[in-house]
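Complex shown without one protein chain; remaining protein chains in place.
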Amino acid sequence: MLRDAWLMARKDLRIELASKVTIGQILPFGALVLILFGLAVSPDLTVLGTDRRSVLAQASPGLFWMAVLFAALLTLGRSFAIESADGKLDALRMAGLDPAGIFLGKMLAVTAQLAALEIVLGFGAFVLYNAPLARPLQLIVVVIAATTAITSAGTLYAALGSGLRVRDTLVPLLVLPVLAPVLLAAALSTEAAVFGESSGGWPWTLLLGVFALLYVGVGMLAFGPIMEES
Amino acid sequence: MAPRVVVDLRSAISVINQFPALAGIDLQVTEGEIVLVQGPNGAGKTTLLRLCAGLATLAGGSGTVLDHDLDHAEPRRRLRREAGLLAHETYLYDELTVEENVSFWAEANRVDPTTIDPVLDRLELGERLRGVRVGDLSAGQRRRTSLAVLVCRRPRLWLLDEPHGGLDRAGRDLVDDLIRHAVRFGATVMLASHDLDRATAVATRVVTLAGGRVADSGVRHADVTDDRERPLDERVEDHDAP
Amino acid sequence: MNRTTGSRLTRRLGALAVVTMAIALAFGLVFSPPEVAQRDAVRLMYLHLPTIAVAYLGFFITMVGSIVYLRNGSVFWDLVAGAAAEIGVVFSVFLIVSGALWGKPTWGVYWQWDPRLTSTTVMFLMYLGYLALRRLDLPPDVRSRRAAILGIVSFGNVIIVRYSVQWWRGLHQGQTLGVDTQLDGLMLFSLFLSLVAFLLVAAWLLIHRFRVAWLEHQLTRIGFERALAERRGDLGGGRVGEEAR
Partner (left out) sequence: MHWEFVIAGYAIVFVLLIAYAAAIVQRGRRLSEQVPENKRRYLD
């Protein structure tokens, strides 16, 4: 099963390297979203709270993860678009690959691409929103947990919508309510990591981890019936 | 010893988007036959091939292919590994090269990688086209690449939908050779085609479909030199790499 | 046999639901006293809490129906899952309306990110997606299988959303509607009566909605059998009476 997963992941990443859609289109889109957030929330508004911090800096964790969420939707849509053209779903079924392997493989490929996006968008957010970085190590843990949470649920829901004409409108409607708690937890734990708050944000990061594990399991189980279509 | 029955459909009904594409098919195909399935558009040719490949489900009647019962999901899954389907779609990733596509599908189907190169050469996809992106290929070259994947899988049941479509003369001869070669090594072939003169030359039986049912289950072609007449077990000995 | 989805059962159940609802309204709006702090705004509680309960119950039935369908492919449970989800969504609209209208007099603002109202609104949007998936013109078994998977996973999400939002608002001492309401005996009774009334109405709706779904299912099957017969006709006669499964 892991062999199938690694095979699918390698194939997806090779397609990305050849076509450069994520790097060439989705990444600029993410950066654009970050900038638009900056325009929407004027930087010189200041927070009344304890230390003087601009609204933009205060909201930067949430805005960053919104941009990542949009980029993830596009990456997931792309990941399943390449399968549904030219009858490739039939060929995958004929090959008898383990459906759980296909799920893991697609998820790994999307996770890798999203991680690359997050590194660049992360720098962008720090620069644009001049947010501090109190605890970088914790931030890395948070990003890993949040990314897997997004891609595990995302891959399952993108598969539910795959092959449909209305895929581009249905998948966001299906997946965003599911990712609402992930956005919440990611923003709060990133806030703790970036501003070094006492509360530490660790419970939220734990929630992300549990969510990710849960959805990896559910995804592997559900992919069998999804692939089994007539 | 009578040759084994590879496909055995009894009043099989199969539905595509709530339309009974197959409305009660009765068909028996024995091992080593090359059955041409002909009929007007919408007669159910493609659906019949997909049913025999284990991709379509039975809405009525019953059927077994390669001794796998079509009525249950598990046997259908096992059937898919032993059948090879070549349809209008090419199942290829445009962004990847010919070699990358064939090796991906070969590895997905647990095919021994060393057999890939001889197959590529056999289908004239060798040195020149190997590194070319599939997206940049002509229709004929794409079909030969799909054929290469199918040949690598060495299925026991070949299901070809318009195999000659989009190929030049040389390409069509190549398809006929591949079919005869496969049958000699114990495979069975079902092909759907409009190119009747070319297809009937290679076929051992012609089945006509109409309205999702078998109008005429075909006449045996006496003139085809019957390598199959030799007892089955003798033929199996000389089963070696193509 | 009459020509509607009504039957003796639904007529009796309908009558009982109407009577109970009338009594519940009387208690809720007239007999029960205004609350100490909120004055009469508390009467919206008799609307908000029962509709939340029915919505959750509806989506729970969808999950159960989806599990049974995935296990044995019974059309009955697939249709029940779909009908229950639609009723859950309709009641979600009620809970959002009543929640927002209850929030205005109590907190001075229609939306103050009350944990319960926020999570039930996310639930509402999630199941709008479920209903959208069910309306797609896919082959029936493909659509039902995907809807079943969604039906099960979505209910899991309802719980995750519920607790993460509650945790989040708890962090910022956000208030939940009605948590600090002093409920005396009569108010509690009105709430209970209102819950029973709404459950009866929901049951009545579910039966009718299921029968509509069943009729639609039958229509597609009849359409299929007619297409099968026509298809047979192409060959001029041929065996008739091949009953499709």
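Letters A, B and C mark the chains in the order given here, with residues in each chain numbered from 1 onward.
Throughout what follows, a contact is a pair of C-beta atoms (placed from the backbone, for glycine too) under 8 Å apart; a residue touches a chain by one contact, two chains touch by 3 or more.
What you see is a predicted model, and the numbers here were worked out from it, not measured in a lab.
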| item | value |
| --- | --- |
| In the full complex, displayed partners of the excluded chain | C |
| Touching residues on chain C - with respect to the absent chain | 1, 3-6, 25, 29, 34, 38-41, 43-44, 47, 51, 76, 90, 93-94, 97-98, 101-102, 104-105, 201, 204-205, 208-212, 214-216, 218-219, 222 |
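Simple rule for what comes next: only the chains that are shown with their structure count from here on.
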| item | value |
| --- | --- |
| Averaged-CA centre spacing for the pair chain B and chain A, given as whole angstrom | 41 |
| Chain A and chain C: spacing of chain centres that average the CA atoms, whole Å | 31 |
| Approximate Å spacing (C-alpha centroids) for the pair chain B, chain C | 49 |
| Shared-contact residues (touching 2 or more other chains) in chain C | 139, 141 |
| Touching two or more other chains - residue numbers and ranges from chain B | 57 |
| Footprint of chain B on chain A - complex, ascending | 4, 7, 11, 14-15, 18-19, 82, 86-88, 90-97, 228, 230 |
| Interface residues, chain C side, partner chain A - complex | 70, 122-123, 125-126, 128-130, 132-133, 136, 138-139, 141-142, 145-146, 149-150, 153-154, 156-157, 160-161, 164-165, 167-168, 171 |
| Touch list for chain A against partner chain C, complex | 156, 160-161, 164, 166, 170, 173-174, 176-178, 180-181, 184-185, 188, 199, 203, 207, 211, 214, 218, 222, 225-226, 228-230 |
